[in-house]
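Following this message is one structure expressed as structure tokens.
Every protein chain except one is present and positioned as in the full complex.
Chain IDs A, B and C follow the sequence of writing; residue 1 opens each chain.
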Amino acid sequence: MNSQTTKTLSLLVGAILIAALPFWAGDQYQLHLAALIAVYWILIAGLNLVVGFTGQLSIGHVGLLSIGSYTFAILAGKMGIDPTLSVFVSGLLGGLCGLALGLPSLRLPGFYFAMATMAFSMIVNEIVLAQVDLTGGGIGLPGPMFPKPFDSPIGFYYLVTAIALFVTWLTWNIARRMWGRAFISIRDNPVAAQAVGVPVFKAKLLAFVFSGITAGVSGALFASLQSYITPDTFVFELSMFFFVCIIIGGRGSIIGPFLGTVVLTALPELVSPLAKLGNFFYGLLLLVVVLVVPEGIGRMFEIISERLRPRTVHREPITPDLNRLAKALKVRE
Amino acid sequence: MLRLTKLAVRLSLATALVVSATSTIAADTIKIGWLSSLTGALSSAAIAENQGVQLAVDEINKSGGILGRQIELLTRDTAGDPTKAVNFAQQLAFSDKVHFVIGPVNSGEGLAAVPILARAGVPNLVIGAIDELIDPEKYPRAFRVINTNRQWISTANDYAIKVLKKSKVAVIADTSGYGTASAKTAIELLEKAGVKPVYTVLVDNNKTDLTDEMNKARAAGADVVMPWTAATGMLGRLLNARGEIGWNVPVVGHPAIMAAQIRQLLNKPEYWQNAYAAGYVSTTFGSNGKLPERTQQLVDKIRPKLGGGEIDILFWWVAMGYDTVKIIEHAIKTAGSTDAAALQKVLENTRDYKGVYATYTWTTTERNGFPDSNMAVNQANTFKDGSFKLAPR
Amino acid sequence: MSVMPAELQAINISKQFGGLSALDQVSLSLRPGEVHGLIGPNGSGKTTLLNLLSGYYQPTSGAIKLGDEDLSLASVQRRAAVGVARTFQKPRLLPMLSVLENATLGAWSHSESGFVASAVSLPSVAREDKKFLDQTTELLHGVGLGHVIHRRANLLDHAEQRFLEIARGLAMRPSFILLDEPAGGLTTQEIDHLSQVIHTLRSSGIGVLLVEHHTDFVFRISDRVTTLNVGKMIKHGASDEVRTDPEVIRVYLGA
Partner (left out) sequence: MLTVIVTGLAIGMLYASIALVYNVMFSTSKVLSVTTGHLSMVGGVFGAYIISVLHMHWLWGLLGAVLAGATFGWLTDVLAIRRVLARSDEHLWLLSTLALATMVQQGVGLWWGTEPKPFPRLITQEFGAGLMDQKFWLPIGMAIVMTIGLEFFYRKTMYGKVFIAMSEDAFAARARGVSTDKIRLLSYVLSGALGGLAGFAAGQLTFAFFALGHTLTLLGFIALAVGGLGSNIGALIGGAALGLLNSFASYYFGGEYQQTIAVGLLMVVLLIKPEGLLGAKNVRPV
């Protein structure tokens, strides 16, 4: 089927472009931007399972990002622990905080859950500001570099891209199999999800903890990339940004939110007046997408192509093949 | 070997795929990056400094530029967000390949961007006050134009302890990067002068009511209140709280206490009395009621640009902005080129360079150019045309 | 099958919503390999009983048993795990997923792939998923949806959606399947196909509860029929007995 081959082909070309980026990127600034996109994508890929697949509206993931960043800056910076180990611990702590936030709030209806996550990110900021001797309070902390091969910008770019590809592979494995179907059933029809036996709360919690881990890892790498973190780096605007990338990219897909992340990270940097608008731009984009094409821009091309040339959906009558059905019903193992 | 092959690959690729769209107009302009937080919290300082910077750039370009080369000013609005400051610092250093960078303005952003510029080897005029921004070894090409936070605090402390003869100090700072650092330095310097603060608190600069804090300070027996925050809103509310609880205690602290915006925030004009702030000799009216000669010249030059009427912003910010560009002009002229190492050498040997805001001196070991002698303490409510009278001795 | 296969039983079930009594002391048993019709005018409590059997409601009094296991308070998921599948009056599908994906979701309770195992795509996960997809393909061809396997669910017409929901139920390898007005909106030809499918289910040992309005369709294919009216059971017995019962005729057909 040609759509399948074109899909794998385009993925291949994409991979080559990404791998060779340091060589065709104009200068170190664009390399820094590419590394930033990869770091954001590590978080967004995990968050995509929560928002895009399971349909849980979490607008507080900047809190988990900042937990990852501060854990890394404290462990690898202040305490001098090996950075790679610190990344693991940041991811672990992100997962634990995801669990702590998810347990009480995932049982709540949509709006309650959204408010709980927003409140969570505000609380994290408050605690970071208050614990001056641990987090440096308003002054913030330096984010240390990684050891030898990854201390150069190109080395660091390959490190974060490798981790990003790994996380993408994980979410792709989940999304295309039974767990992915279960998540989407929770999003689109919780009653049907129950009917087939999906443990709705447990599944939501697993997705949320997974997104906590990726947010923790992303936070650690973010601290190293930015070389310095302060409380005002982790603003609500970032939560909106993560969330809008998914909605705009298209829920229930992986490539859509990835393209959303690339475009929405690069756009404000290239078009400087957009940077000033900040939140207004994200809000406007979100409103337009929700009203015009809620399935996201990724799906928009599909929908338009369907509307433009509605292939005559020839209605074949339903003709059961009874003995094939009987044989299928015999299968018990 | 690796570096060579990488270079070769890059060259071939670069010629084949022309990607970078950065403008490549006449290569000989002098590019100055200006990291200013024109929007977002604490934007008042940046907006004033920007006036001085623009005036100096226009002036120099009109008179033929530096060494015959025009100045191209690349202004980036960091909106007070450290992430944007880092991204723009990277852009200015590697994409625009600027010869000099002024800023960033706020401390939080400075802490994030100064290391990036240092790693890129770009000469950087630092206009953030907190001490952690300057380090001759780690950031060899970072020279501070503004005074240090320590100078502000020790000037204010000396005035409170030696002139006003107070001994029970209440330190109130905000929770921003600047506030946290200042509170620590203030307590350290006070204890060195043998005074232990009776009450210290960090407050969110958006908190709308400081009555609680002032009541607690009074209960702790404080006889002078020393606020360390650049947020004019918070200072206005602090002075209002002082007035409303009827506690006539002197307030001595950050220069923002003298900012014109304070006047609109006060419930009553007299709430601005008995308030003093660290200031500068360059923006203090002498006993003859006149400003220092260089300051007056700049005031006359810039007045038409600020609407011709009375200047309603803190003029020392404007003067500092103006000086940063003049220092760059001095450095390039003396070095005869825009080579970073040469600029560094020139600045390291600059002695008593006469700017408007101050007279600067840098050495190989001292990157803070502002002399203690240029500090002064002004009386807050004597704001006129951007400058102040000296506080009573 | 060593021991007599377990029956799904509702024993003296009552259900009140606030003051309204939806069901009053109703009993019904569903045997494997049997089609049990459940008819009654609108508001007679048919769907309420179905929701009680499938676990969406808890009974106010009485019990629901599968063999000797008391399911009265068991969750919907628990009932799915012990083989009680259902369809809905208005088909509840996943519009953005294909027919194949929708139906394969039914195999959830039989999947042993943990979250982490799936994430790292262990071979066992891949094998299991392939097995489920193949089995569901067979089921879909079986119920007559072979020609739309890869079409997105929101592009199906009404009948195709109904048969897809049945296929999803069958993918759960259920012992019992509770059909909530499956014939609603179907053409006569489609109803014939539905009867053939139901007969195939019965002969393969699945217990089918048929909640329906089309009384002649119910009487034609049901072994036993229960009639409800205003939450009470007025007649229960073999299909022909109930069809000719004057009380049923008065309440339901003629009066």
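The criterion applied here is as follows: a residue touches a chain if its C-beta (ideal position, glycine included) is under 8 Å from a C-beta of that chain, and two chains touch if they have at least 3 such contacts.
Since this is a predicted model, take the numbers as computed values, not measurements.
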- Touching the absent chain in the whole complex: find that residue among B:82, B:233, B:355 or B:369. B:233
- Item | Full-complex contact with the absent chain, from A:16, A:85 or A:108 | A:108
- Message: Using the document's definition of touch, tell me which of B:206, B:297, B:337 or B:363 contacts the absent chain.
- Response: B:206
- Query: Touching the left-out chain: which of A:18, A:99 or A:119?
  - Reply: A:119
- Per the whole complex, from A:178, A:247 or A:325 the residue touching the absent chain is A:247
- Contacting the left-out chain: of B:223, B:244 or B:385, that is B:244
- Query: If the missing chain were put back, which residues of subunit B would it touch?
  - Reply: 39-41, 43, 175, 201-204, 206-209, 211-212, 231-233, 236, 240, 243-244, 246, 264-265, 267-268
- Residues belonging to subunit A that touch the chain removed from view: 55, 57, 59, 104, 107-108, 110-112, 114-116, 118-120, 122-123, 126-127, 129-130, 187-188, 191, 236, 240, 247, 276-280, 282-284, 286-287, 290-291, 294
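Everything that follows uses one rule, which is that only the chains that are shown with their structure count from here on.
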- May I ask you to sort the chain touch graph into line, ring, star, complete or other? line
- Task: Please find which chain has its CA centre nearest to the centre of all protein CA atoms in view.
- Result: A
- Message: Taking each chain's centre as the mean of its CA atoms, which one is most distant from subunit B?
- Response: C
- Message: Nearest whole angstrom, what separates the Cα centre of subunit B from the Cα centre of subunit C?
- Response: 74
- Item | subunit A: positions in contact with at least two other chains | none
- Item | Contact set on subunit B toward subunit A in their complex | 6, 9-10, 13, 17, 19-22, 39, 76-77, 79-84, 86-87, 90-91, 93-95, 107-108, 111-112, 115-116, 130, 132, 174-181, 202, 204
- In the complex, subunit A residues that touch subunit C: 170-171, 173-174, 177-179, 181-182, 184-185, 188-189, 191-192, 194-199, 206, 210, 252, 295, 313, 315-322, 324-332
- subunit A contact footprint on subunit C (complex, rising order): 54, 56, 75-77, 80-81, 85-86, 88, 92-97, 101, 104-109, 111, 113, 115, 118-121, 125, 128-129, 132, 135, 138-139, 141-148, 155, 157, 159-160, 163, 168, 170, 172-173, 189-190, 193, 196-197, 200-201, 203-206
